[in-house]
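Below is one structure; the comments refer to it alone.
All protein chains but one are shown in place.
Order as written gives the chain letters A, B and C; numbering starts at 1 within each chain.
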Amino acid sequence: MTLEPSTTEPPRKSGPAEESPESGRLRQLTHDVIFEADTVAGRGFDIALLALIVVSVIAVMLDSVDWIRARWGRSLVLVEWSITLIFTVEYAVRLWCVRRPWRYALSFFGIVDLLSLIPAYLSLLVEGSQMLMVIRTLRLVRAFRIFKLSRYVTESQALWEALRATSAKITVFVLLVMTFVLILGSAMYLIEGPERGFRNIPLSVYWAIVTMTTVGYGDMAPDTAWGRLVASIAMILGYSIIIVPTGIFSVEIIMAHKQHVSTQVCPNCTREGHDTDAAYCKYCGTRL
Amino acid sequence: MTLEPSTTEPPRKSGPAEESPESGRLRQLTHDVIFEADTVAGRGFDIALLALIVVSVIAVMLDSVDWIRARWGRSLVLVEWSITLIFTVEYAVRLWCVRRPWRYALSFFGIVDLLSLIPAYLSLLVEGSQMLMVIRTLRLVRAFRIFKLSRYVTESQALWEALRATSAKITVFVLLVMTFVLILGSAMYLIEGPERGFRNIPLSVYWAIVTMTTVGYGDMAPDTAWGRLVASIAMILGYSIIIVPTGIFSVEIIMAHKQHVSTQVCPNCTREGHDTDAAYCKYCGTRL
Amino acid sequence: MTLEPSTTEPPRKSGPAEESPESGRLRQLTHDVIFEADTVAGRGFDIALLALIVVSVIAVMLDSVDWIRARWGRSLVLVEWSITLIFTVEYAVRLWCVRRPWRYALSFFGIVDLLSLIPAYLSLLVEGSQMLMVIRTLRLVRAFRIFKLSRYVTESQALWEALRATSAKITVFVLLVMTFVLILGSAMYLIEGPERGFRNIPLSVYWAIVTMTTVGYGDMAPDTAWGRLVASIAMILGYSIIIVPTGIFSVEIIMAHKQHVSTQVCPNCTREGHDTDAAYCKYCGTRL
Partner (left out) sequence: MTLEPSTTEPPRKSGPAEESPESGRLRQLTHDVIFEADTVAGRGFDIALLALIVVSVIAVMLDSVDWIRARWGRSLVLVEWSITLIFTVEYAVRLWCVRRPWRYALSFFGIVDLLSLIPAYLSLLVEGSQMLMVIRTLRLVRAFRIFKLSRYVTESQALWEALRATSAKITVFVLLVMTFVLILGSAMYLIEGPERGFRNIPLSVYWAIVTMTTVGYGDMAPDTAWGRLVASIAMILGYSIIIVPTGIFSVEIIMAHKQHVSTQVCPNCTREGHDTDAAYCKYCGTRL
């Protein structure tokens, strides 16, 4: 959520000397529409942009299917180029209306916005680079800006905070799992060996990830008794270890919900358990 | 549970002029048996109907197995047509005894009831459409009406409410996962490409779903080092991200069980959100 | 845990007239050793029996491996027959020392004990029935009797109660999943059809179970665009729906833990939150 923090600052109200007040006001207005989501216009812009991104992603997806391309290839190219032009204009306007263009250009969203444009223009020069247009799917993360508009903001913020609060514990857990994955993968390489598909340690570690996450493609599977024993350990470990972060995370959310109860004591009846927003004791009516 | 809300209204007690009081009473009675589950008759009807649906589904399932059809095909056809006739009569009676037939016909259950009839009659005209009789499995959702009868009602209602209360958070989560699936699927299409089975982006997105939900059929699996890296990220993400909705949902049920907040409104300041054990308004100190 | 309730009753202290007091005392003693786990002898018997069961299961397992059978087949047969004889004697003694032999013989453990004997004797008559000796693994459930001895008793009881308390909610959930499985399996049969491996509806329902539980063998996988769409829905549903029972069960255990706090109010200071085992108010020291 803090991915384009200060780039969203509007141009200074007292614009530089070389800019007329009208131009300044126009830039201010454009900025508000594009970067803010509180106004009706800003909200409409965000939704329209998201719709365009979705259409663009669908067009790129369909274009990759042979028989659809053969049939509607021309229409899809038209759609893609129209959207590319709109996105180009949008990118230029974004650069123009922020106070510090470079900060926007180098922010996460700025880079994504640029990256989603390059493949289209590149395809004019290099054959086949059109395929890179799928990078546009990255722009979908803009969808989460939409949540700023609605009641989803509290929800996603609560999630985000719970995730951040548990990050230390989760890091310990991820390191533990990575160690397990490395040790089990290496063990499998020793046991099964290159002649049974476990060609090298990175591949064996990949197998360990496939197994411990319980995905289990089956493209590589143990073929010896000892290999199956190690695989069984990996499976049971992967199957059961997920309970650890689940528990951690659940508790964090519970704690976050609890913090509505203050530790304040009523001066009259000395009872506790008042909500943080309480002004009067709920038991005897005394002012807190 | 609100799938056939106002269609279940009985015909007006004071029936229209063109209907004799006896007929009106009969319709009222039929309505109560078919749509209500509080009386003994209504309860018996619901259970009998559910038994018929289960028999019907089993008959259609067995009929699809070649050797069973070869042996008992005739008996199965008999069973299917008997049930079809009963369902047809039931549908007609339902239409007759509700006050607003169209509202029932267009409700979720009304459409399902009709859809489960059409394939049988269609099979008289079009060869092979008998297969469509599996649509009848949809009628199984009627099973959940049975819960209205028993102690399950509180259980399923608690579940339902917890699901509804978390729907905003779950929506954020699903959108997040969908974005991940699209980005990872597209990345895989770029990396592995059509020549290694990732023929187009929709197919790659399907692979991403198979991987992130940890199903892992293995019909498509990465074959390059970079592909395996992206696949590993997808797996670990899918494996660990499920803790988020689990935590959210657990907390919601806990909160639902606690329900310390009453629906009481302060008579002085008209604000809500008081605890059930509160004797005084926590905002203005007035006695509740 | 209530699998052999009244069968464990000792023979009446005042034995019938035709039994000498010494014999009665011996039966009482034998009964206590075999069925009770509180005494040192009873505990020793249970552990020795469990060890024998484990050895027996390992012997049967090893006997099924071709090269082990070829090498140590004779020793394994010896072990198996020794244990079979011991189990036979044990079964006879059990029958002898309980007051109501038929109730034991027809109890769950009684049937398992008998079933684990039959295949061995049957193998003398029918060739190949030795394979049925794997039924002996069922006797492993006796392991859970051991928990009666130790601190595990409270643990398993708490688990059991939480499971029982949530059984209504879990039943609703299982019915819901079964309905989904039937509907999705039938849909897949319609979409993919017999020519693409979905030969009949029971098989398609099996595929739906494989998919929704995220096992994903890959022996059957969708091959059409619509089939993949339905499969994606099945996967996402199966992947996410597990959060429902997880939440339900977590909450139940929390509730079970909470019940240590009584609703008693101190007669002196009128404060609540006392433990159920508290005799004095923890705030002011008044007798409760």
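Just so we're on the same page, a contact is a pair of C-beta atoms (placed from the backbone, for glycine too) under 8 Å apart; a residue touches a chain by one contact, two chains touch by 3 or more.
Nothing here was measured: the structure is a model prediction, and the numbers come from that model.
**Q** Have a look at A:S23, A:S75 or A:T179 and name the one touching the chain we're not showing.
**A** The one listed residue touching the chain not shown is A:T179.
**Q** Across the whole complex, list the residues on chain C that are touched by the chain not included here.
**A** Against the missing chain, chain C presents residues 57, 60-62, 64-66, 131-132, 134-135, 137-138, 140-141, 143-144, 147, 151-152, 155-156, 158-159, 162-163, 174, 202-203, 206, 209-210, 212-219, 238, 242, 245-246, 249-250, 252-254, 257, 273-275, 277-287.
**Q** By the contact definition given up top, give the residues of chain A that touch the hidden chain.
**A** 168-169, 171-173, 175-176, 179, 182-183, 186-187, 189-190, 199-202, 205, 211, 214-218, 221, 225, 228, 231-232, 235-236, 238-240, 242-244, 246-248, 250-251, 254-255
**Q** For the chain that got dropped from the picture, name the residues of chain B it touches.
**A** 214-218, 246, 250
In this section, only the chains that are shown with their structure count from here on.
**Q** Is the way these chains touch best called a line, a ring, a star, complete, or other?
**A** Looks like everything touches everything, fully connected.
**Q** Indicate whether more than half of the residue numbers at the chain B-chain C interface occur in both copies; give same if so and different if not.
**A** different
**Q** Report the chain whose mean Cα position is at the greatest distance from that of chain A.
**A** C
**Q** Using mean C-alpha positions as chain centres, tell me how far chain A is from chain C in Å, no decimals.
**A** 43
**Q** Provide the C-alpha centroid distance between chain B and chain C, rounded to the nearest whole angstrom.
**A** Whole-Å distance between the two chain centres: 32.
**Q** What positions in chain C touch 2 or more of the other chains?
**A** Where chain C meets two or more other chains at a single residue, that happens at 214-218, 246, 250.
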